[in-house]
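With one protein chain held back, the other chains of the complex are shown just where they sit.
Order of writing sets the labels: A, B and C. Residues in every chain begin at 1.
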Amino acid sequence: MSDQSVIEAQQRRSSRMQTIYRPLILAALALFVLVAGRLVSESLPSWIAVQTVLSLGMFLAVIAFGQGLVMLTGGLDLSVPGVIALSASTVAVWVSFMDGSLFVGVLLALGVSLLFGIVNGVLVSVLKAPAFIVTLAMGAVLEGFSLFITYGRKSPESPELLVTLFSGSGKLFGIGIPALLFFVVGIIGFIIQARSRFGRNVYLLGSSLEASRIAGQPVNFIQISIYAVSGFGSGLAGLMLVGFSGNAQLSLGTEWLMPSIAAVLVGGTIIGSGRGFWQSTITAGLMLTAITIVIQSTGVSSGWKSVLYGVVVLVALLSTRSDIGRRRRKKISQDPL
Amino acid sequence: MNTKFGRIRQIVTDGTGRAVIFWLILMTIWLSLQSTQGMGVDARLIQSYLVLALPLIVASIGVTLVIIMGQFDLSAAGVIAVVNVTIASTLGSWNPLLVVVLMMALGGFIGLVNGLFVILGKLPAIAVTLATLIILQGLAIVILPQPSGKVPPFLVDGVRAPFVAVGIIVVIIIAWMLFKRSRSGLYMFAIGADPEALHLSGLPVKKIQLKIFVIAGALYGLAGVLMSASLTSGDANAADSFLLTTFAATAIGGTAFVGGRGSAVGTLFGALTLLAIPKVLFVFGVSDWTQKVAFGLLVLLAVVAGAFSSLRKNRESMLLAPYSTPTEGEPITATKGGNA
Amino acid sequence: MKRNWKVAALAVIAASSLALSACGGSSDTADAGADSSAATEAGADNGNPCGWADAPRAGGDKYVVYMSSLNIGNAWQEEAVNLGSAEALMPPYSDCVELRTERTEPDPASQISQIQSMTAAGADAIVTFALSPTAINATFKEACDAGVTVVIYDATVTEPCAYNVSYITAKPVGSDIPFMGYNAMAALIDMMGGAGDIFVAHGVAGTSVDNVHYLSALAAIDQLAPDMNILTEWDGNWDSAQQQKETTKALASNPNVVGIFCGYGESGCVKALKAANKEIPVTGETSQYFREQLLAGWPGVSIGSPPAQGGIAMKLALGVLEYGPDAGIPHDIEVPFKVVTKDTVMVCEEDTYTEGCNVFPAGVVGDENTADIFNPLLPEASLTSAKTGVPPAGLVAVPFTVDEMKSFEQDPSRRYITREACPEGWTQGKLPEGLDGCVQS
Partner (left out) sequence: MNVLEVSGLEKYYGDSVALDNAGISVGAGEIRAIVGENGAGKSTMVKVLSGIVTPDSGEVKIDGSVLELGVPKASRSAGVFTAFQELSLIPNLSVAENLLIAELPTRAGVVSRRAVQGKAAKILREWGVRDLDPGLMVGQLPLSAKQRLELVRTLSQNPKILILDEPTAALPDTDWLFRHVRAARDNGACVLYISHKLAEIGQLCESGTIMRNGKIVGDFSPTNFSHDEIISAMIGRSISMAFPPRVAPIPADAPVLLKTTDLTVGNRVRGVTLQVREGEIVGVAGLEGQGQRELFYGLAGASPVTGGIIEVAGTATKISNPRKALKAGPGIALVPEERKREGIFADLTSVTNISVPALKKLSVAGIIRRGPERKLAMEAGRDAHMPEEYLGRDVGRLSGGNQQKSVLARTNLTGAKILLMFDPTRGIDPSAKLEVYSTLRTSAANGAAVLFYSTEIPELVGLCDRVIVMYQGVAVAEFEGEQITEDAIMQTAVGNASSATAAQGEKA
């Protein structure tokens, strides 16, 4: 059984590669990028920069969480901007026009987001409609709804509390609250995805829907709850962003969809498989955020900036490819010894 | 099953057939309401509707091929943007045929790059093409910082000339019928269903995959030319919406996102449907927020209906599966099926 | 069992989509009702409604006029389309015009499709915001050829047959130097004491409006403060959320900045600065939030695209219908705009136009709404119109005379910027502001 034990050793390594090394590499890259930023701006690296990366990374993480779960099970959630817009305008309108309490407003917003997440889930799991297109269409519908509730009104303003919490004006021990929240989000996300029963069910479903079914897993329920969580996450992000930017508007979420998908992919999650880890996703989010900050302050024109960004993403993908470690080891094993 | 009812049932459960039906319904609503409102229906209205649909049709078919092959391609919008600005900024007065060839070659080249990263680089296609999309959209702005330029007039007038659009659509359908039955076509479907088996059969799977990526890229290139012809100018942002609409068209056309199954003809009608929806909403006088909602719901309706009926179809096929006696006895009889 | 409720699900979707279309329809007919109620017997010497130049294309006793903007939930877009609609619903126009409002999804194909639909539906005039200066041209041409009057507001198009009503190349009220970008940058340089490094925010990259603002701003730097550096640039997409995100990033890499050339979505820039508690000069457009900040003493210059252009464009369109296409109404109108600083900011009486006022009392409109709905060319504007698209009772439109319109014609030297061509007698050359323009040959 010698080969078996060898395989085992390799397995240990490659799984550590996934759960520990890759996130560390990505985090290190994020820092490195900020340091290398020196080349384009002499005020980099700086404590402010780190804080900014963390707080923007926090928003990204909240969205990327649900997105990641959906992608693990072979889908994509394109309704993110729609949900964000809807939840944001719900809370804003409720508080600034209905003079409702913030608490109720938040519950309403999250409830609505959850609801439409569930609708997505039902369409995908029960009616077996392609997630890509269901969530795309749902996104359009939700944008319509958020237009409707803000329609003909003066653009609704955000509740004060949300602003102080998420605009970065509020601080705790001199650190912006969003930056601190990043770690909270990170830990909660890790517990849910890596340690909880729900997270386990997601991995099982992602690894093999048929096997889950035969093993007596409530597959439809799980799939629905995944989209529900994704909806809820986007709703939460909506609340945070409405606090961040001070008022609700349709475009609140549009600039976050692609980054969330990119973070999950660069984090090494493979669509529709049981492979992918939360710690990699969020660290990938940090790295991408850091990169955008540095690229932004290069002198090149905006066109070249996005070219640069795309190239960096490609490089990041290549450099953190999951089988790269194995390939190196193969070369070693080829020499006569 | 060979009763008339059975055949109708078959059309409805078949992705393509359903797309056609859905499209016909929308067209009837649109045109009938149009004719009752002020101006009647003239050929030019339909003509311009088709011209507007051409780029989406061609691009979506590219996406469809890649999806049938079991891969994913987000780069369409990027290729179209680059082609559009290249034509408008530099090829404005070139020989139109040369332009078409060049731009298809450009698209094909980008498809080749995508394919190489996916197949040799062993990277997930969606990630690679997302990156190339970002790069290409950036390049488009670099090439043409602000909308301007012109498109070879022959192209513009050519595409608008009566019956050209219809002609192109007919050509597309015929081309698909042939390609589907060509070796590459069969291999494409095969790879989508089971690349490993094809590999074991000793066929060059990677080469075939690469080929499809290139063909898709070339189609995006062609779509870019067609879009340029209908915009008559260059605009780096004009193609942005293709990123998602191409997939919507594919899905409405009844192509499952699992690979191995699908039809370009279905996609063609999916695209036509997508462009018919705004027309219907217009004649209904739907504007402001309801516009987005109604659009979303109609797309959902189209896709979910498809998923729903194919769900029932699968269930039936399970129950109607044939008996087999492996001993040399009476032959196995079952519904014969071609691809798509 | 299971199947049944799947059927139900389908049914629901189908039903609701139809229901929505229907209610959309009804909402529109409500508009129509609003003006037909005010309708009177269209009696006139030449038999046309209101005695205007040509008969309505679709026949009927009213001119069909479409007013369209982008369906992106953007405050500025809504106000522009509302002011335009209100114009057509005021007497005397309300008796002559059937107004139909539309929204365009932000992609050229949708707009092309929509313009074609409008033309086919018998439009006499189409007043719209154009997604691209060039991409829609062919469609506008078709509309013109079909006898439709096409008027574009804010952003311009190069199609000669269309009328451009825009501020892009205009001079601010009480200034001899054209271009918003130039004036804004000049004001910024002035506030910074002519030195220091800045951020520059673009709008949507790849659009002509953005390019004109940007290039004229650069020209100002060259001429007024050549040693000033641009530390960072970004695409603000004319969106405050995006502006705030980008400003936050920029501040992270360059906290030592002393001024921001922000443009539309400026509230995002200011909010990001506040979060980093830096109070530095900012150029922005006309949001209520920004003007309130100026009122509170924030160092900044508010200078931007007036939504009144919507109303002005509508008046122009109706003028063309009234006097006929050959009455010599210029195809290029420059809409003047205001420059407001913390010294010149002045609170309006609610809902009325008092000379020189440029910000509403707190709480009357939202942060993102523009405070600048009033314009010398649109004295009949009102806050109600801007908010709802329906004019308050008793308000009467002030039609243009042909000469009035001529007096606001764009200076030929700047024609090249909006039309990519010079009028006869002019050839392409450099403008004093450093941009490509036309010079007398």
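Here is the rule we go by: a residue touches a chain if its C-beta (ideal position, glycine included) is under 8 Å from a C-beta of that chain, and two chains touch if they have at least 3 such contacts.
Just so we're clear, the structure is a prediction, and the values are computed from it rather than from any experiment.
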{"item": "Chains shown that the absent chain touches, full complex", "value": "A, B"}
{"item": "Absent-chain contact - pick from B:22, B:189 or B:247", "value": "B:189"}
{"item": "Hidden-chain contact residue, picked from the options A:97, A:148 or A:198", "value": "A:198"}
{"item": "Contact partner of the left-out chain, one of B:110, B:159 or B:198", "value": "B:198"}
{"item": "Contact footprint on chain A, counting only the chain that is left out", "value": "1-12, 15, 191, 195-198, 200-201, 203-204, 206-208, 210-218, 273-275, 326, 329-330, 332-334"}
{"item": "Touch list for chain B against the chain that is not drawn", "value": "178, 181-183, 186, 189-190, 192-194, 196-204, 260-261, 315, 318-334, 336-339"}
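The rule is short, and it goes like this: only the chains that are shown with their structure count from here on.
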{"item": "Chain contact graph, described as a line, ring, star, complete graph or other shape", "value": "complete"}
{"item": "For chain A paired with chain C, centre-to-centre distance based on mean C-alpha positions, whole Å", "value": "36"}
{"item": "Chain A and chain B, separation of their C-alpha mean positions in angstrom", "value": "30"}
{"item": "Multi-chain contact residues (two or more partners), chain A", "value": "123, 127, 143, 147, 301-303"}
{"item": "Interface hub residues of chain B, defined as touching at least two other chains", "value": "140-141, 145, 236, 288-295, 297, 300, 304, 308, 311"}
{"item": "Complex interface listing, chain B residues touching chain A", "value": "117, 121-124, 126-128, 130-143, 145, 236, 244, 247-248, 251-252, 256-257, 288-297, 299-300, 303-304, 306-308, 310-311"}
{"item": "Chain B - residues contacting chain C, complex", "value": "34, 37-39, 42, 45, 48-49, 52, 56, 140-141, 144-149, 156, 230-238, 240-241, 275, 278-295, 297-298, 300-301, 304-305, 308, 311-312"}
{"item": "Parts of chain C lying in touch with chain B, wherever the complex brings them together", "value": "3, 6, 9-10, 13-14, 16-17, 20-25, 27-29, 58, 60, 64, 71, 100-103, 105, 107-110, 112-114, 116-117, 120-122, 132-138, 142, 158, 204-208, 210-211, 420"}
